[in-house]
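With one protein chain withheld, the remaining protein chains of the complex are depicted in position.
First chain written, first letter: the chains are A, B and C, and each begins at residue 1.
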Amino acid sequence: MSQIKVGVIGCGYWGPNLLRNFVEISTSNVLAVADVREERLSHIKNCYPQITITDDYRELFTMGLDAVVVATPPATHFLLAQDCLRHGLHVLVEKPLTLNSQHAEELIKLAEAQELILMVGHTFEYNPAVQALKEIITSGELGQIYYVDSARVNLGLFQRDLNVLWDLAPHDISILHYILDSHPISVSAHGTACIVSRKHDLAYLNLVFPDSILAHVHVSWLDPRKSRCITVVGSKKMVVYDDIEPLEKIKIYDKGVEALPYTDTYGDFQCSYRYGDVVIPNIRFVEPLRLECQHFLECIMNGAEPQSSGQVGLNVVKVLEMAERSLHNGGGQEKIFFEKEPEFSHVVT
Amino acid sequence: MSQIKVGVIGCGYWGPNLLRNFVEISTSNVLAVADVREERLSHIKNCYPQITITDDYRELFTMGLDAVVVATPPATHFLLAQDCLRHGLHVLVEKPLTLNSQHAEELIKLAEAQELILMVGHTFEYNPAVQALKEIITSGELGQIYYVDSARVNLGLFQRDLNVLWDLAPHDISILHYILDSHPISVSAHGTACIVSRKHDLAYLNLVFPDSILAHVHVSWLDPRKSRCITVVGSKKMVVYDDIEPLEKIKIYDKGVEALPYTDTYGDFQCSYRYGDVVIPNIRFVEPLRLECQHFLECIMNGAEPQSSGQVGLNVVKVLEMAERSLHNGGGQEKIFFEKEPEFSHVVT
Amino acid sequence: MSQIKVGVIGCGYWGPNLLRNFVEISTSNVLAVADVREERLSHIKNCYPQITITDDYRELFTMGLDAVVVATPPATHFLLAQDCLRHGLHVLVEKPLTLNSQHAEELIKLAEAQELILMVGHTFEYNPAVQALKEIITSGELGQIYYVDSARVNLGLFQRDLNVLWDLAPHDISILHYILDSHPISVSAHGTACIVSRKHDLAYLNLVFPDSILAHVHVSWLDPRKSRCITVVGSKKMVVYDDIEPLEKIKIYDKGVEALPYTDTYGDFQCSYRYGDVVIPNIRFVEPLRLECQHFLECIMNGAEPQSSGQVGLNVVKVLEMAERSLHNGGGQEKIFFEKEPEFSHVVT
Partner (left out) sequence: MSQIKVGVIGCGYWGPNLLRNFVEISTSNVLAVADVREERLSHIKNCYPQITITDDYRELFTMGLDAVVVATPPATHFLLAQDCLRHGLHVLVEKPLTLNSQHAEELIKLAEAQELILMVGHTFEYNPAVQALKEIITSGELGQIYYVDSARVNLGLFQRDLNVLWDLAPHDISILHYILDSHPISVSAHGTACIVSRKHDLAYLNLVFPDSILAHVHVSWLDPRKSRCITVVGSKKMVVYDDIEPLEKIKIYDKGVEALPYTDTYGDFQCSYRYGDVVIPNIRFVEPLRLECQHFLECIMNGAEPQSSGQVGLNVVKVLEMAERSLHNGGGQEKIFFEKEPEFSHVVT
């Protein structure tokens, strides 16, 4: 396989970034772009005259493509991905994979049956700063993990067919699953719908992970400041990952507290504090989307399971479903059940 | 009454700041300081040789004082304030007023019966930036208030007899009551006790105020960065009050979103965004504690009810009690009942 | 003229950005790219298969082009621009226009004689934040301008054929000329060559403008932090333009000092300080390079003189020449002579 032939469905907000990457990567060749909006197509044609444009995505099935990227509104993910898989194409779907777990499971089964790659665009799993964060946690440098706090807020674009939970929280949940290498046992969610009735634009999630690790997620489309910040607090050290910082994304604080044996005498409570240096590791910047696209192409070539596989996408959808349920029942705690993840058995040849 | 004669009980972490203010204010005269720690008393004596020191606070009842400041650990607030009121002294108690609402109610009744001033040290109600924030909200400049988000975190000193909820959240709750001029209908709380078993060092509160205003409070003793930040989001404008900023504490963002009439056509969701100027109002800095101390002295002189009266202190304790209950029952929603606030009837003469 | 046919010479660091813009703008069509590096050409070919690539820029003269963009190392600007103008092509040259004023004057005369557009890529003159800064100054809102301080530093790429003065200071000088609408009377420069002998990587410039306005420019390739910050201090207000800030690039400070009549009595010196609000005007972001490219195309279509004309480029080169002279004579003050700028007489038809 010399160059992987790629088609792109959806060229609105995020699609052009995917398109540009697959154009620039030398191992792929973008043959066609589909979108329902005429002006988007003509813009693409102006920049890339060699690419075929169409307002009917089904034309892509006749062009000898190897793979398709689905970057359309989430409500259309399931049907489009299903159709592409049925036509024998590897599929990279934008997050969230689907809007319910049953649909995600169907796609996984279909890809398995067809021996095709199904990958979801959890970009942050390919972000070098997130990968560095995962390594720091895994290395044990932080000690026992106590809690994770994540905020992802700004004056954001309202989505037509989903609320802020489904729009922004997939990032936080996929990052949490990835860096903690586990899934939450339960979730509760609070929030409010300020602008459009019954469409939440603000949500707070409390997730309980194994070993009593608490994770809190704050997502909002209605905040005056942009924040993309994750704090991980461990028994030995603490880390802040601030994605807004252009260079200093990860800060490791050699700070901690230890309780000393409790005494009943009247006096200061006995805790031992440690204030040490702060280290900002140098992280070589590579565009995460470039790494994601390259990973998709490599999985196709090698028949390997993607990092952000369909199963990984399903696990995020399960958490979102239960968070949504809690959001609508007054913040009650909802349990989440994850099946044992199946082995990735097929190899594309 | 030429100078108001003041005694201070407790000279640990916060007491010296109160002491210094009452020393520097020309309308008060600090006659005595009580503390159980010898080294604190000798330090005070070195700096202020004119002040009587004692390790028995009851000596203060024999010195002809007008008022006493109670800056001891919260568990001792009730008994000390009660004893001072019974001995005919006006009392300024550090926050939280007491550790349960029954105690707070008893103090209020006692002060009323004795015709004495009972004031709680809600410092932020005397902070010029918080007062500016309240004025901005009251003026209607922000439009309808949608939600308030408050964070108060750092690597903080563990308290001997209370958790992070009772240590830090009194500030947030008193600010919320003050700026919104109302009290929450219900509260739910999540959190975890990382360092000392059953003593929460991290808590998230969700408060529902009248008119469906959601307030979220994040307090932590276990965070690598110091944050003291309150965001108020309204239908017209948004405000961020960042108390860490030395000069630019209040930022007013002329930003907002309005939903346009919904249409069913396939196309971009219709919202109207407004991105306007940011204004940072000049706020003349005065030490809030100085204003608080002066207010206490003025209330004594004029027989006026303090801004942060015993009743205001009780209202904060009620919210803390219900938040604590939720924290221990898995984040369930707890209703809070506030009685109609009594008129302030007595005038000190 | 339906689409302006453009060629690009030089596709290293900055050239691809110019290329991308001319590709995306619908009124231009990029037909060819020339570069001496094979790997750059093959990358361009991979992304834009419709574009002809060549390692000999003279091939561009045979393709019926209207205009050429020169984005090569500065030492080659003069000969390449001259050759393109002689072949009847409009030229956009990257900054600095040339490495000496005589070369710049020759290019200006040649363009005039050929009735062609000669434009220099002073990108910041097309930056909406710089344009907003100019408007604020011109409106008189700041009062009388006292001084301007500009810093442009980071760990920067060393250039092969020029020092930091010629690499970075063209931006500051073109901005100063543009926002003050005048040229400096004299310049002195200090600096040092740390890494490569006789190639300055740090320089400080003091420029005296008419009306005793002092401008100071700090440029460095050897600074651990990235800074792109200009402060303009006036008698009424002060402005900071921080290009690193993603959103809040311009801050207007309603601050100032006024001297009160001097008295000889012993007492505090009499100055009146004003501390007012800070305003951050909302500036709609458009990529400056996009605006620059569009301006070049519009000047070609309308036969209009560009904002950053050859003459404007020459004026920057004159200041750089004198600053360089001062740098090598120990920081002595060098006078700069500007001729009256000629009218832009020709119209392209």
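Keep in mind that, in the parts below, a contact is a pair of C-beta atoms (placed from the backbone, for glycine too) under 8 Å apart; a residue touches a chain by one contact, two chains touch by 3 or more.
Values in this document were obtained by computation on a predicted structure and should not be read as measured data.
Screening C:Thr98, C:Asn127 or C:Gln159 for touch with the missing chain picks out C:Gln159.
Touch with the chain omitted from the figure is made, among A:Gly12, A:Pro49 or A:Pro281, by A:Pro281.
Contacts to the hidden chain, counted on chain C, fall at residues 36, 146-147, 149, 155, 157-160, 188, 190-192, 194-196, 202, 204, 206, 212, 214, 216, 218, 221-225, 231, 233, 235, 238-240, 251, 253, 255, 257-259, 262, 266, 268-269, 271, 273, 275, 330-333. Contacts to the hidden chain, counted on chain A, fall at residues 248, 254, 275-282, 284. For chain B, the residues touching the absent chain in the complete assembly are 23-24, 26, 43, 46-50, 226, 244, 246-247.
Please note the rule applied: only the chains that are shown with their structure count from here on.
Of all chains, the one whose Cα centroid sits at the greatest distance from that of chain C is B.
Centre-to-centre, using mean CA coordinates, chain B is 53 Å away from chain C. One simple way to say how far apart two chains are is to compare their mean CA positions; for chain A and chain B this gives 40 Å.
Among the residues of chain B, those touching two or more other chains are numbered 275.
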